[in-house]
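Before we start, here is the structure in question, set down as structure tokens.
For this depiction, one protein chain was excluded, whereas all remaining protein chains were kept in their positions.
Right after this comes chain A.
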Amino acid sequence: MQDVKDTSDPRASNKPGGEQQQQQAGGPPQPPQPNPGPSRQQALPYGIVGAGLKEVTRRVPEDEPPPLPENAKLKSIGKPVSRLDGIEKVTGKARYTFDVQLPGMLWAKWVASPHPHARIKSIDTSAAERYPGVRAIHIPERILSTAQLRDPKAEQGNRYPTVRYAGQPVAAVAADTPRAAEAAVKLIKVEYEPLPHVSQLEEAMKENAPRVFPGPTEQPATAGGGGAPPGLPQKGNVRGPDNKPRGMGPRGDVNKGLSESEVVIEAEYRTQVQTHVPMEPHGLVADWKDDGLTLYASTQFVTSVREDAAELFDLPKSKVRVISDFTGGGFGAKYGIGNYGLLAIHLSRKAGAPVRMILDRREEHVSGGNRPNSIQRLKLGAKRDGSLVALQVQAYGTGGVAGGAGVGFCHSTLYECPNVLVEQYDVFTNAGPCAAFRAPGQVQGIFALEQTIDELAERLKMDPLALRGKLDVSGTDDCLARAQERKVGAERAGWNKRRPAGSDKGPIKRGLGFAQSQWLYLVQPSTACEVRVSGDGSVEAFSSTQDIGTGTRTILAQVVAEEFGLRAEDIGSHIGDSRYPMGPASGGSRVTSSLTPAARNAAYRCARELAARLAPVFKANAENIVFADGKVMVKGKAGSAMPFREAVKKAGFEEISQRAERRDDYEGYLFKTPDMALSRHGIGGVQFAEVAVDTETGIVKVERVVAVHDCGRPINPKLTESQIYGGVIQGVSYALYEERHLDAASGQQLNANVDQYKILGSRETPRIEVILLEQLGAQSSTDARGVAEPANVATAAAVANAFYNATGKRIRTLPMTPANVLAALRG
């Protein structure tokens, strides 16, 4: 569930996550009471704007700001404001961690193990130490980002951490220049005792396969997309079954269900290991000084970097400052300090100088995280009328030395089915650790599930959209959104012109396919925001959250601007510094849903306080002071209007400031920890893909994608659209190109670059048409939800269904490389 915590975090295992809580309680958890304290009953707009907006009444905290109407009635929220930091980015001024150059800064490089599995017998650093320019050397005493042995005694007595994947850091050097660091690294002599290794999923599942870990392991239930509850059985490299994906399921009796089914569809799906390839690799610049540690981090969660550093170096948090001006992409993999950060801090402490440790492209591929692969065996039983009777899923996947290969959330929850059994297993291999990756688990799971549903529709001669309409009936907000999305999307995509499978006669075959998206609606309850107004009329907002490209600075400013009647450009939007109030992680599509209500509440309070200060100036009651169009005026008296800054100056104060925390959703959550709360509602989305398959070369071209999405209230439709474009291209890229190749003999990655590890380029990008719903869920003071992940969930499945429609053949293996395609067409 907590897809965003560093998988290595040793503390996370004793910090109960959602599933663990459930596990311990032995059954569905008691939903916590939302927002204890004084409250009022509030009527709120509810529904999809333009498709029947209703009103609901919910209990809200007493001092909650009044509900916002739909976007059309707002001035700043919901407007396509351009990215506030766009200009910094096009001038090259935006400073990424990669660009941080401090006086006296040293360059660090690590020694990577050439062996995929080995005990280290000795490390001789003497030659490296003597190399000119070398200032510090460190040998890590522990390795982060991997599963941990349940019983660490199994490896007691080992002087150095066991090497479990080729590319694992063994030692690191900091030197005056990059060249010196590169040269010195080559001088470190490591004596390895190679151990038998296994890097391929199915090999590792065999009983006599080499063991990646000498005993059972725990991966805090936080790893790349599901993790697993503690205490699961582990046999050899195979840990599981976990039959409660993200805490959901099992239900009924699948065997009975299957025997009662009129149609049974059975198939096996395979997906590949995908690496994140953020354009800026992982990295950190550490500056250890006697009075405190400053870290410049390329991160998705400033807070997690501070927590890791404080914990691992036994420092009070007050002595650790984390700065993240700009992060060059992350997609789920940039949490915590990682091994590179751990080493950078050690080296900085030893050398007494700032140290820059940034992975190169190879290291990034090998150790920076990945999306686990999967083998999913599905058995679906249904009645002739299309209703599902049973769904059985067995799923294996490997996240290398980390767990988190679970894919079964969608299988367990998306469609109405009385009998469901998902058994998901993590298989350990000698390969780099997985990490959360844009909709962890769901991208893989939906690829299999949505093809299976499509197959059922084909078998029953039902329209695939109509069948979804029959099965997707949970009544949650995402379910309601998808119903509307199917309707508008089908119209835009020309669904009624869709031809029977395999209609084209020539070698190029075209088809149209459809798939649904499902993602969780997550909130980080610990989120806070501060808003300040200075005596000169400046308005600023502060949050420690970071911007990995989603536009956090901009939406923060938009929400605050709304309360003051200003424009987003007028707001100082300050993020990316752990000294600001705690902001959310940029993961799980939770930034907007967590930050904007806190920001609005803080801005609202601040604006009210400002109104009180302005009341004497305007000789009016504070309640009658309004902020609009850059002016302050008395309600109903246009003549009283005064430019905002001018008015504030007249009030004669230095500074006012308000802080607010993220309130609970008005309806409450399924469960809640300080880090994360999960709503019973989700985020929907549907996608239609048009493909052309060249049956002579096996080249698939995705020509058009119609992506229809919801994200609660879109705070900025332009930024939302941008997220959806991004999600779609990552989906196409995953569907067609991306795949990590590990050499079975050496355990080395063969394509650890962007030459052979292909990601989608501009020429391959399909026409993407985005339709965005505005859905008000009546849950928070902004009603915003996320979209980054949902946009990535359905694409590969939609492309695969289009492939079937084009060719009449199912492609059950990703990626759809020319070779896999020719094989699928032949088979």
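FYI, a contact is a pair of C-beta atoms (placed from the backbone, for glycine too) under 8 Å apart; a residue touches a chain by one contact, two chains touch by 3 or more; residues count from 1.
Keep in mind that, in the parts below, contacts and distances are computed from a predicted model.
Asker: Which protein name, taken from UniProt, belongs to the chain you can't see among "Xanthine dehydrogenase", "Leucine/isoleucine/valine transporter permease subunit", "Recombination protein RecR" or "Lipopolysaccharide export system ATP-binding protein LptB"?
Answerer: This omitted chain is identified in its UniProt record as "Xanthine dehydrogenase".
Asker: In the whole complex, not just what's shown, which of A:129, A:182, A:260 or A:311 touches the removed chain?
Answerer: For the chain that is not drawn, the touching residue is A:182.
Asker: Looking at the full complex, which residue from A:43, A:127 or A:279 touches the chain that isn't shown here?
Answerer: A:279
Asker: One chain is left out of this view; which of A:98, A:301, A:335 or A:671 touches it in the full complex?
Answerer: For the chain that is not drawn, the touching residue is A:98.
Asker: Residues on chain A that touch the omitted chain in the whole complex?
Answerer: Touching the missing chain: residues 82-83, 85-96, 98-99, 101, 177-178, 182, 277-280, 326-329, 331, 360-361, 506-508, 548-551, 694, 696-699, 701, 718-719, 722-726, 728-730, 736-737, 741, 750-751, 753-756, 758-765, 768, 817-819, 822.
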